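Shown here: the complex without one of its protein chains, the others still in place.
Lettered A and B in written order, each chain numbered from 1.
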Amino acid sequence: MVGQAVGRWRIYSVILASVARAMLPLLLVFSLFLLWRGHNEPGGGFTGGLVAAAGFALYAMAFQPRSVRRVIRVDLRTLMGAGLLCAAAAGVIGMAQNKPFMTGVWISWQGPEGIAVEIGTPFLFDVGVYLVVFSVTLSIILSKAEER
Amino acid sequence: MEPLIAVTAIFALALLAPQTSRLLAHRAGWLLSLLPFGLFAWMASLSPAVNADPPKWNQPWVPEIGLNLAFRLDGLALLFGLLITGIGGLVLVYAGEYMKGDPRAGRLLSFLLFFMGSMLGVVLADNLILLFVFWELTSVSSFLLIGFNSDEEGSRRGAIQALVVTGGGGLALLAGLVWMGQAAQTYEISNLPSLAGHPAYAGLFALVAIGCFTKSAQFPFHFWLPNAMKAPTPVSAYLHSATMVKAGVYLLARLSPTLGGTQIWEVTLTAVGGATMVVGGGLALIQYDLKRILAYTTVAALGTLVLALGIGGEKAAGAAMAFLLAHALYKGALFLVAGAVDHGTGTRDIRALSGLARQMPITGFAALLAGLSMLGVAPMGFLAKEMAFEAALSSPLAAVQAGALSLAAVAFAWVAFVVGWRIFRGTPSQPDAHEGSPGLWLGPMVLGLLGVGLGCAPAWLEGFVGSAAANSVMPDYQGHWSLWHGFNLALGLGVGCIVLGLVGARASERAVAWGAERKAVVGCERAYDAAIAGANRLAETFTSLVQSGRLRVYLQTTIGTTLVLLAAAMLRWTPDFPNRPFDVRPHEVLLLIAMLAGVIGAAHSKSRLSAVVILGVVGFGVALTYVLLGAPDLAMTQIAVEILTVILFVLTFIHLPKFQRASTLPTRLGDAAVATVFGAAMGFLCLVASEQRYGEPVSAYFVENSYPLAHGRNIVNVILVDFRGLDTMGEITVLALAGLGVVALWSAKRSGGGASTR
Partner (left out) sequence: MVWLLALAIGALYAGGLYMMLRKTMVKLLIGLAMIGNAANLLIFTSSGIVRSKAPLVPKGAKTVEPPFADPLTQALILTAIVIGFAVLAFALALVRRTYEAVGSGGLEDMTEE
């Protein structure tokens, strides 16, 4: 494939590049949205993580894989560990209240005009799932893409 | 839980040993030995309590199967515990000096400690299963120790042989112990009743006996012990004087109140012990390697102990304990002497050794002390031999037992003369021989002195541990330990054997020369070799039969088996799915047609790209199916994965092989037929399975409590992150590992071997 240098990165297709650049933030926001509402509506950590990874995969195809690593900044393996840690922490929090491992703990906040926000350890767990799925999927894609 | 702490502390120290060795070099053993010596002092301080009422500890572990962390320190455990920690400490010091300058010293010390902890666990455990756990740990750690010189063929062979023989016996022992626990209704050793009259007695006794006989190198399993002499000498000294091989004797002693006192017990132990004594004693006389001589006399000594336990009764119990102690002291000393001689001269061949006393006076003195004890002249050895002869003479099988004892005593006297005296006398034959550092003569000296000293105070020894130990073997032990029993037959036999042995030792050179011409491998070992070779042949035949290495064959076997099993199950009843309404909507039919077209297209595609795109289409079809059937979560996940899969394939295409069309048309038609049959069967299975209900669905609970308990409306997500969160935890861990695996595999070459994602 013949690429041309645009700015800092070599790109292969101008259309793909602009689509990818526009889609990445959209997909990321969408994935976070899926993660957040996952407990009550379709979505969740698995789906959210996959969508985010797909966004970056698109970006990696449009630009060079290295650019993706530059955008993410954090080592993907660190993210994997962080995800596992989140999930484990979600399990341990319940133990602090002398309940068995993995017992859900919830706090709720009653806002004005009937707005109620509930957040609990299962959400933290889902964040862990999100991080692991995202980082595993993306590191698989990137490691293959980088070989070109 | 002091015993548990003690064992754990030794294991922990084993982990620290390599670092210690790196920091302190050959002095590391001195520091490491502080722990075993401390434990020695702790156990010794408990002696009054042990004599009054043995302390017990109990901590539930898996109470459902009767497995508790139960420990007990009674007389027998105390005697063994003192030997394990005392000799263990000396051996650590010795090993550190012995391995001076060897980079593997830390490893040896670590393995020795690992073994020490396991062995201490064996003798302290008060639960049959717990005892077995430690028992197996001694097998594993002794394997590491015997095979320590892993670059030597003989060392590897010896280690594997020891592991196969003792490990095989361990299997029998496990069965025997579980059976015993079932028969006795308890796994607590201190609560075991006598099983002498139990209907299963013969069976479980046989299993336990096999375990003990293999471990304690009894005939016909004795051959592994001399082969284990390939280990570094400190290992031999430790494993074969006081510990590993005595584990079998320990267990027999421990279980005498439970299994002893029957005719089967007495006859079996007498026969096996007696045969072992004769074989071991005889073979010891014709060896020229110092360590092998000692190994065969160890075999004979173990036979003596088994025989003594077989005799039963008070006198025999006392004799067994006294001989156990005496043997541990003099044999430990002699092995360490052998190591020091090897260290100082570079050889262990007794034909090349003489006059060492001048060059190695301290070692020579220690050897003399130990030799006197082995001979049965120094107090400790004398005491033990007197008691053994007296016990044998007063039993119904006196002729056999006293006869075997006499033969062994002659052999011991003979060997004691050769090892403790002859190689140190005469004109020096090794000009370079020299005394080692204090660490190398401290151990044999201490053990040799104890062998003499302890025997001088038999009454004190009896009160300290002897009586309590014999009491564990023979409840309500009332025996009395004293040196002088008057002029009797036992004394006469003892003196006679010594004289015969010393006279016989004059023929030592001829015996050794005769032995050196004989082939090393004898009957029992040949049977072992044949068994191993047979097992290998069987494995090879079987492997070449089922492992063709061709994916096609594996697939066909798997699928064929599945189909046969499926057909067998289907024939049993008539399913009622034909009655189900054929309720189909147009868009569903369209979806199906798209998917079918995709499958056929993929099978026909000639290029990789088209096949992958079609695979994606099929995947989207599956996702749409999920949408139609109320599974939006699945649909979203499936779509995301399909996108990623296609990206993955596309990204890697240039590195992947192109399609080949190598199969012939008949092959393809045949495969298509097989695949169609399989597909039809799975479709049929789907129809049948979709209406089978064997119980209430588990999900009812999740549905009911998803919102009230878990605050979530999306039940699928609640199951994943809350109800079955632990499963998900496991899954994401697997996922992370798989991810790391892929990255490592993929980038192995790029980064020159190591995984790297930067």
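Assorted remarks:
In the analysis below, a residue touches a chain if its C-beta (ideal position, glycine included) is under 8 Å from a C-beta of that chain, and two chains touch if they have at least 3 such contacts.
Just so we're clear, the structure is a prediction, and the values are computed from it rather than from any experiment.
Here the missing chain is touched by one residue of B:P36, B:G86, B:P379 or B:G739, and it is B:G739.
Contact with the omitted chain, checked across B:A202, B:L565, B:A672 or B:L726, is made by B:A672.
Checked against the hidden chain, the listed residues B:L32, B:A511 or B:L634 yield one contact partner: B:L634. Summarising the interface, chain B meets the missing chain with residues 548-552, 555-556, 559, 577, 580, 582-585, 588-589, 591-592, 595-596, 599-600, 602-603, 608, 611-612, 615, 618-619, 621-622, 625-634, 637-638, 641, 644-645, 648-649, 652, 655-660, 662-663, 671-672, 674-676, 678-680, 682-687, 689-692, 697-699, 702-704, 706-708, 712-716, 719-720, 724, 727-728, 731, 734-735, 738-739, 741-742, 745-746, 748-749. In the full complex, the hidden chain is touched by chain A at residues 40-42, 46, 50, 133, 136-137, 140, 144.
Everything below uses one rule, namely that only the chains that are shown with their structure count from here on.
With centres defined as mean CA coordinates, chain B is found 47 Å away from chain A. Residue ranges on chain A touching chain B, taken from their complex, read 34, 38-47, 50-51, 53-54, 57-58, 61, 69, 75-77, 80-81, 83-84, 87-88, 90-91, 101-102, 104, 106, 118, 120, 122-123, 125-126, 128-129, 132-133, 135-137, 139-148. On chain B, the positions that touch chain A within their shared complex are 632-633, 636-637, 640-641, 643-644, 647-648, 651-652, 654-655, 710-714, 716-718, 720-722, 725-726, 728-729, 732-733, 735-736, 738-740, 742-743, 746-747, 750, 757-758.
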